[in-house]
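Quick notes on the structure that follows.
Excluded from the complex is one protein chain; the other protein chains are retained at their positions.
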Amino acid sequence: MIVVMKPEAAEGELEQVLETVPEEEYDSHVFRGVERTVIGLIGEGADKETLKNRLASHPSVEKVIAILDPYKLTSWKFKPEKTVIELGRVKIGGKAPVVMAGPCAVENEEQLLTTAREVKKAGAEILRGGAFKPRTSPYSFHGLGERGLKLLARAREETGLKIVTELMDIEHLGLVAEYTDIIQIGARNMQNYPLLSAIGSLRQPVMLKRGMSATIREWLLAAEYIMTEGNHQVILCERGIRTFGEETRNTLDLSSVPLVKEISHLPVIVDPSHGTGRWELVRPMARAAVACGADGLIIEVHPEPRRALSDGPQSLRPDKFHLLMQEIKEMGSYDDRNTDRVLPSAI
Amino acid sequence: MIVVMKPEAAEGELEQVLETVPEEEYDSHVFRGVERTVIGLIGEGADKETLKNRLASHPSVEKVIAILDPYKLTSWKFKPEKTVIELGRVKIGGKAPVVMAGPCAVENEEQLLTTAREVKKAGAEILRGGAFKPRTSPYSFHGLGERGLKLLARAREETGLKIVTELMDIEHLGLVAEYTDIIQIGARNMQNYPLLSAIGSLRQPVMLKRGMSATIREWLLAAEYIMTEGNHQVILCERGIRTFGEETRNTLDLSSVPLVKEISHLPVIVDPSHGTGRWELVRPMARAAVACGADGLIIEVHPEPRRALSDGPQSLRPDKFHLLMQEIKEMGSYDDRNTDRVLPSAI
Amino acid sequence: MIVVMKPEAAEGELEQVLETVPEEEYDSHVFRGVERTVIGLIGEGADKETLKNRLASHPSVEKVIAILDPYKLTSWKFKPEKTVIELGRVKIGGKAPVVMAGPCAVENEEQLLTTAREVKKAGAEILRGGAFKPRTSPYSFHGLGERGLKLLARAREETGLKIVTELMDIEHLGLVAEYTDIIQIGARNMQNYPLLSAIGSLRQPVMLKRGMSATIREWLLAAEYIMTEGNHQVILCERGIRTFGEETRNTLDLSSVPLVKEISHLPVIVDPSHGTGRWELVRPMARAAVACGADGLIIEVHPEPRRALSDGPQSLRPDKFHLLMQEIKEMGSYDDRNTDRVLPSAI
Partner (left out) sequence: MIVVMKPEAAEGELEQVLETVPEEEYDSHVFRGVERTVIGLIGEGADKETLKNRLASHPSVEKVIAILDPYKLTSWKFKPEKTVIELGRVKIGGKAPVVMAGPCAVENEEQLLTTAREVKKAGAEILRGGAFKPRTSPYSFHGLGERGLKLLARAREETGLKIVTELMDIEHLGLVAEYTDIIQIGARNMQNYPLLSAIGSLRQPVMLKRGMSATIREWLLAAEYIMTEGNHQVILCERGIRTFGEETRNTLDLSSVPLVKEISHLPVIVDPSHGTGRWELVRPMARAAVACGADGLIIEVHPEPRRALSDGPQSLRPDKFHLLMQEIKEMGSYDDRNTDRVLPSAI
């Protein structure tokens, strides 16, 4: 940690600052530069965040700069092998990108089964569908609840697809966990820490969506909340961030894919449906996601978007989804860490 | 609602779009302009959001524009008198701005009681203090829990100050509600809809902080989640939004104060401590908040910021807080809606 | 245009608003809904922006909504064929993506010629290199000026590569135009309207970088500034936008590529070097750009990044650049508009 003193700081103030540092945890080195005095702290204390804040609270301190990243369980240092989540034969984080697809919300049996059959035929391996829906307005459709979960289970039985669905609160934890293969934590709940801790006590894969205005750091620390409780099966999902852009629902930040892969062993998938909010942009951005190294995609597909109860404008019709799957297969996958690229033929 | 067709849309496609509109709820008017055909829908359906989405999902539709605001219970139309929250003699939304002050986190009895006495002496009417703390990192201090609540109750007993403290999950709802006067919902939970609905069933004042990247619309709709359950005692709290700015923790968006007051009867208070993240900026921004019409302030005060377990860099020492209270009193309050300004002497 | 009146607007105010509309240009249609009165204007006036502003200035008007996009010369409607910029055998906007590469700044003869030979060998067709450098600080290196232009010309002579370099002010217009094949307008100058108009009077290709906080609309309107003066040879360049993100220099907004291609016939290329600011991210993001349909790339390459006078951290060494070119060639190109994909073998 680096502590930069204000130019006008007196010697007595410097000493006060030094007293704040726990001696048993850190060695302090003082440098008197031309313009500023700077303290370098070498060591590894238990609660660095608190120490940083305390140092920064001294009126004579200009700023405190942390040198080390705060990541533990999510980092390559903790686990030097890539995390691969296995659901039977489906492997997320393995050689080929995995595709999750299905409607935004489960609406009824026919809608769900039609979609499940179509996405299965096109090559998807996991079926998505919301039974509990977070909606900005209290006056919108909020999902079928348990009935939706039962329909998802029926679709799994018929098609063999695995299931991913969202959990919104601790109250429904047992219920959702019973039906689904992967528990989805939505963007709005990325910093709902009690919920993160609760799913951390399960041993079931979790897909953690990036919050609307979350930095990479905050996203990975949210994953650490789950992992510190013992559940290490975390999939990260980039779904777009909020910017000044007005022509798309969100700004899909694809650079987060290679960035996260530099820091962490966790698999990262991309949601171009929420990331753009417009079906015309889903195919090109899905290809781009795979090209920059995503371990998978989650795509909204609806047999008749104009009758959808939610997210119709960003849902693909089955024919467009088939086209997308074809393109993805031709691309193969990319892994900049190992540089040996998996060619299309290998998939 | 206005539906704009794509320039190349054929007549048959227009008819398909018109069939989507429920006749019993809306009258459709078709305009054929030079370049585009536009449909105007007049009426008031039950689930406008779903209709809007369905219309936008037609491949021949370019965009759908909503004319009316989605606000119901929060709007002046629903309730033409300003909402005033009364806690004994303390009135939030009344003539004079109300000040809440205290430490970020309750740390121990001495820290809390010292602060409580100081802020009381300076003129604050409500004591803030976190017992349950949401922290970005799982490795930071998370609050004293129930012990913190008990200390807050003791400080109330001694000083007569009212209490505001944060509730983070439904599990602790009963516990927190038992001890506090105002339940705070933090920025990270602004769209935690199950939590909002749960506190909606109470009859206790709620302070709803604006989410880090929430628009005014999303913030007011979050308030509607609470209000639709019957709890109309909602105080809004601006605490800064996330922007590209790197010199402050957040960007305090003071224009939200007069903006919300144009739309809604709910009181709005401002948190310049989180809004800036730097104690040097707290005083000027607190004055600015009052000058643009805020109904109150919430300020972090700590007897020794450099020993604080959290948020030291944005906490005022008691002497600076006294200065701030003095300045606020001299300013009086502003109400652009009624234009009759409350002069300092009236407070 | 749609004018939405405030709910409390009286009949007399409606008439005042209607008087603002020039009768000879627009037909007005008044709709009295349950809650609001709305005016629909059909027609096509000369200065819509001014009319929109005037209508919005009435105190009884809540908002004015424009229906039509403001694009003229940039839109497919004006020119239904894709624009292809031809520089000898190099075609920007044609079947295969074109790669521009070279150092951020021209530093000296050896640096430039070494780089030029390397990027030529790897398959690049255009050499980039700054002779006039806009720098945030007045105390940084600002480029070699005319001497830099001469070195670029010498590199062109030797390698046959075409040249792209930045023009910063009207004063150097003739000088830069004399040496370069493509004139680059930097992000900071995207709304420097006198400069845009000046290059509009040339008949030389222009590469217009997207401004740091420019919407798609503002970017295309900046292109219209150039085109209205007669110069239709405009290449758009996405180079990242400014967001809250702190781990990358900018946030590369790749969705702008398919978005612009829906609206406009102009070619779009991508700059992953400035878009990320980190060389490790350049290769994956370059691949992603091609995968979502970019017509080309502009990449910073330096023989020894750690000796570079600017932008070293985002410059590729020649060996990494070779790798990137190999990957790009294997991908082929994508054109969602025509759906016939150009396979790698065709390049």
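The chains carry the letters A, B and C, assigned in the order they are written, with residues numbered from 1 in each.
Note that in this section a residue touches a chain if its C-beta (ideal position, glycine included) is under 8 Å from a C-beta of that chain, and two chains touch if they have at least 3 such contacts.
Given the structure is predicted, the values throughout are model-derived calculations rather than measurements.
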Touching the absent chain when the full complex is considered, from B:90, B:170 or B:259: B:259
Contact residue for the chain not shown (choose from B:74, B:165, B:213 or B:310): B:213
Listed residues C:25, C:146 or C:169, member touching the removed chain: C:169
Interface residues of chain C (partner: the chain not displayed): 16, 20, 47-50, 53-58, 70, 72, 134-141, 168-171, 188-189, 191-195, 212-213, 217-218, 221, 224-225, 228, 242, 279, 305-313, 315
Footprint left on chain B by the chain that the document does not show: 213, 215-217, 241, 243-248, 251-255, 257-259, 262, 275-276, 280-281, 283-285, 287-293, 323, 327, 331, 334, 336, 341
Chain A, residues in touch with the chain not shown (by the definition above): 2, 4, 7, 29, 31, 33-36, 38, 40, 42-44, 65, 67-68, 77, 242-244, 246
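Here is the rule we go by: only the chains that are shown with their structure count from here on.
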Numbering shared by both copies at the chain B-chain A contact, with half separating same from different: same
Inter-chain centre distance, chain B versus chain C - centres from mean C-alpha coordinates, in Å: 38
Euclidean distance of C-alpha centroids - chain A vs chain C, Å: 30
For chain A paired with chain B, centre-to-centre distance based on mean C-alpha positions, whole Å: 27
Touching two or more other chains - residue numbers and ranges from chain A: 213, 217
